[in-house]
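Moving on, here comes subunit A:
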Amino acid sequence: MSESPPVVALLVTCLVDLFRPSVATAAVRLLERRGFRVEVPSQTCCGQPNRSGGDDDGARRLARRLIASFAPYARVVAPSASCVATVHDYPALFPPGSDDHAAAVALAARTVELTAFLGEQGPDPGRAAVAGPLIAAWHDGCTGLRRLGLDRQPRELLGRVAGLELRDLPGREECCGFGGAFCVEYPEISAQAADHKLDEALATGAQLLLGADLGCLLHLQGRAQRRGLPLDTAHIAEVLAAAIADDGHGREDG
Partner candidate 1 sequence: MSGAREAILARIGRDTPPAPSANVPVESAPADWAQRAQRFAACATAASATVATADSPQAAAAGIADYLERQGLPPRVHVSAATPALDGLVTETRLQLATGGLPDDGATVVTGCLAALAGEGVVVLATGPGHAAESVFLSATHIVVVSPGQLLDSLDALWGLVRTLPAPLPRMVNLILGPSRTADLGVPSRLGAHGPLRVHVVLVAPVEGA
Partner candidate 2 sequence: MDVKTADFRQRARAALAQPTLQRSLQGMRRAMPALRSAALAALPDHAALRDRARESRDHALAHLGHYLVAFESRVRAAGGEVHWARTGAEAGAIVAGLCERAGARRVIKSKSMVTEEIGLNATLAARGLQVTETDLGEYIIQLRGESPSHILAPALHVSLAEVGAAFERHHRRSRTAPLTEAGAMLVEAREELRAVFRAADVGITGANFLVAETGAAVLVTNEGNADLVASLPATHIVVTGIEKVVATLDDLGVLLRLLARSAIGEPLSSYTTLVHGPRRATEAAGPAAFHVVLVDDGRSALLGTPRQEILRCIRCSACLNHCPVYTAVGGHAYGSVYSGPMGAVLAPAIDGLATTAQLPAASTLCGRCEAVCPVAIPLPRLLRDWRGEALRAGFTTPAWRRSLRLWQWLAAHPVLYRFVLGLAAGGLRLVSVPARRGERRIRRLPLVARGWFAVRDLPAPEGGSFQARWRARQP
């Protein structure tokens, strides 16, 4: 390991911060293994709920805060496609030519989703394995798939984990019905979309449903719990980090 490893800042995201700190811990572990030093500046929300709700004023205020928090960092990594897409959209909140706009453009260019970032680093040199055989289905989050073009990256990362067999869902381009406030405002419609996804996952023979967005995963897991389905959900970072742990090498390989 070089004397001063490159630094990345972690954009934790609200749902991870509140519900699944282990996703962020896993992300840190994965980044450190690739030789980065991770910093976590004080942060709150990227403003996605406000932006999606049409509250651009509120979104703008939160965008300014987040831009300031992450200004010192050359790379910002987040374990959520939808939060990254929100940051990528920041420039639209400010008039072109303004300082805010320039800062938004700069942050957008430096911000990247976790699996995309890990993919950029090339194949992990170490071994990764889980105590298998474990059959998992991959849920393509809409924002990840269509806005960020995440398709190959998570599949390649998981493809290298020994003991894990990854299966695609036939309706992989379909939304799971989360949609932020939508899932609370229109629960019945949301549940129908979730059920399509869960039933398809079970039909592939999967025991585990994996994704890269905690919003989708909490919604899907909550629905699976309510229906009493034999299906677990996990964030890709958790599985990848656990796979490293299992191989007994750890970060000195990176």
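A quick word on the picks: all candidates are chains of the complex that A comes from, given by their letters.
Worth a mention:
Rule of thumb we're sticking to: a contact is a pair of C-beta atoms (placed from the backbone, for glycine too) under 8 Å apart; a residue touches a chain by one contact, two chains touch by 3 or more; residues count from 1.
Everything numeric in this text was worked out from a predicted model, so none of it was measured.
The listed chains 1 or 2 are all part of this complex, yet only 2 touches subunit A.
Those residues of subunit A lying in contact with candidate 2 across their complex are 12, 14, 16-22, 24-25, 40, 42-45, 47, 49-56, 58, 61-62, 65, 142-143, 146-147, 173-175, 177-194, 218-219, 221-223, 225-226, 230, 232.
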